[in-house]
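Note sheet for the following structure.
Missing here is one protein chain; the remaining ones are kept as they sit in the complex.
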Amino acid sequence: MELAEIFKQVNEIFKDIFEEDDIVIEAETSAKDIDGWDSLTHMQMITAVEKHFKIKFELNEILNFKNAGDMCRLIQTKLG
Amino acid sequence: MNDMITGSPVRRFLIKALIFISMIMAGDLLTGSILRTFYFQQTEGSSYRTTLAMEKTQADLLIFGSSSALHHYVPKVFTDSLAVSYFNAGRDGQSVFYFDAVLRAILKRYIPRMIILDIHPKQLFRMQESYDRLSAILPYYRNHPEIREVITLKSRFEKYKMLSSIYPFNSQIFSILSSHRMLHPTPHGDESGYVPLRRSMMAQPRDTITFRPEMKIDPNKIEALDQFIGNCVQKGIKLYVIQSPGHWHYPDNISDTALAIILGKYSVELWDYADDPQFYTRTELFQDLSHLNHDGAVIFSSVVAQRMAIEPVAEYVKKHRASDVSVSDPGYIRPND
Partner (left out) sequence: MLFNSFEFLLFFPAVVVLFYLTPHRWRWLMVSLSSAFFMAFARLDFVLVILSIIMVNYLSAILMERSAGCYGKKWALAASLILDIGLLSYFKYFNFLADNFNSLFDLLGLNLDIPHLSVVLPLGISFYTFQAIGYNIEVYRGSMKAERNLPLFLTYLLFFPKLIAGPIERAQNFLPQLHSRISLNFHNINSGIKLMIWGFFKKLVVADRIDIYVNAVYGNIEQHSSITLFTASVLFAFQIYADFSGYTDIARGVARVMGFRLMENFERPFLALSVSEFWRRWHISLSSWADDYIFKPIVAQKRYWGNWGVLYGVIITFFVIGIWHGPSWNFVLFGLFQAVVIFYELLTKKSRKRFRKKLTSPLIKGLHNHSTRILTFLFITFSMVFFKAPTFDDAMMILSRVATFETGTLFLGSLSTFVFAWSGIVFLVLAEIRREYGWFDFGFLSNKYMLVRLLKYSLLVLIILMIGVFDGGQFIYFQF
């Protein structure tokens, strides 16, 4: 899948989780950019992503996510 | 200003540091002198009473000790029944180091006729606060070389800390100002040194206090007490050592044992009212567990004054200058750990 397409789908998940329709995520988007991004929503978001793309992250991978770009690239590798 | 300082960063920094240090030194000197002036212009409060004791009083009878001295000896009772002038040099929370220092300062000026030393049952234990609270006599360090030796007990760096003019008056600004003569132009009743306690304690059974085994006799305190008693004996001052009534009972007190040995060395008798039932059975005479209120103090003072009147004052003294008992006699000092 194209990285751009992954970003688009992840963006939809973000909108859903954070209940904000005007969220636009970019590669550098991280927890401090989005109001309400805390441990709870973070895990909700990760499980939603896992479910949506039918993949599974390793513990270490989750802990090493620095921003949305990290996650999307990893999704691409896992799907690829 | 900024433009004036050009040149290398090192020079700039050194100039800055120099300005900073001189600002602190100038401020310290200025503030310190103001505090000193105001300190000695107080007309009430405990610092004022300490100044009276060290620099003013000429009384025949002096009372020394901590809170139990300050609150238990009523001036009128002594002046009336013994026909002597009276001053109370006791201070709350102080220890034998403080008594020693104040007596040294007094003996520079005159020799009182009699001294009552009120000794609390815990007096000779090692306690850090006894050292820390010597801060009360730091204002006198400059003009009283005789007390400097005592102040060094507080810390070996005290000499260097005294380079600051503010330091001896540390934490005192508020009490210095609130006790200043501008606010209290007329004598306040502190002239005798005595401070009455007015409330009564609620009735309660007498508690027994046993000391924790880690509490140790302080050799420095033994030495200070020895110095104090030795000074009295040497100058021919009639000394009464008294334990005043308390609502606490201290059995097997090693502090008492140590005290007894020192008193024995100078053949001074201990007047022990700590376990006197005529006081501890009557809680209305106490303000709290270790302090008599004014009513209790009046009764206690007359008991003491009467006994002093009977005691043959004259034949006292001269014989006791025994120096055959060593101060560091391990018989009563538990070695430190």
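Labels for the chains are A and B, by order of writing; each one numbers its residues from 1.
Going forward, a residue touches a chain if its C-beta (ideal position, glycine included) is under 8 Å from a C-beta of that chain, and two chains touch if they have at least 3 such contacts.
Since this is a predicted model, take the numbers as computed values, not measurements.
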Which residue from B:Asp80, B:Glu129 or B:Asp207 sits in contact with the chain not drawn here? B:Glu129
Under the stated touch rule, tell me which residues of chain A contact the chain that is not displayed. 19, 35-36, 38-40, 42-44, 46-47, 59-60, 62-64
What chain B residues would touch the chain not displayed? 1-2, 9-10, 12-13, 16, 19-20, 23-24, 27-28, 31, 35, 67, 92-93, 128-129, 132-136, 154-155, 157, 160-161, 164, 166-167, 169-175, 178, 197, 201, 287-288, 291
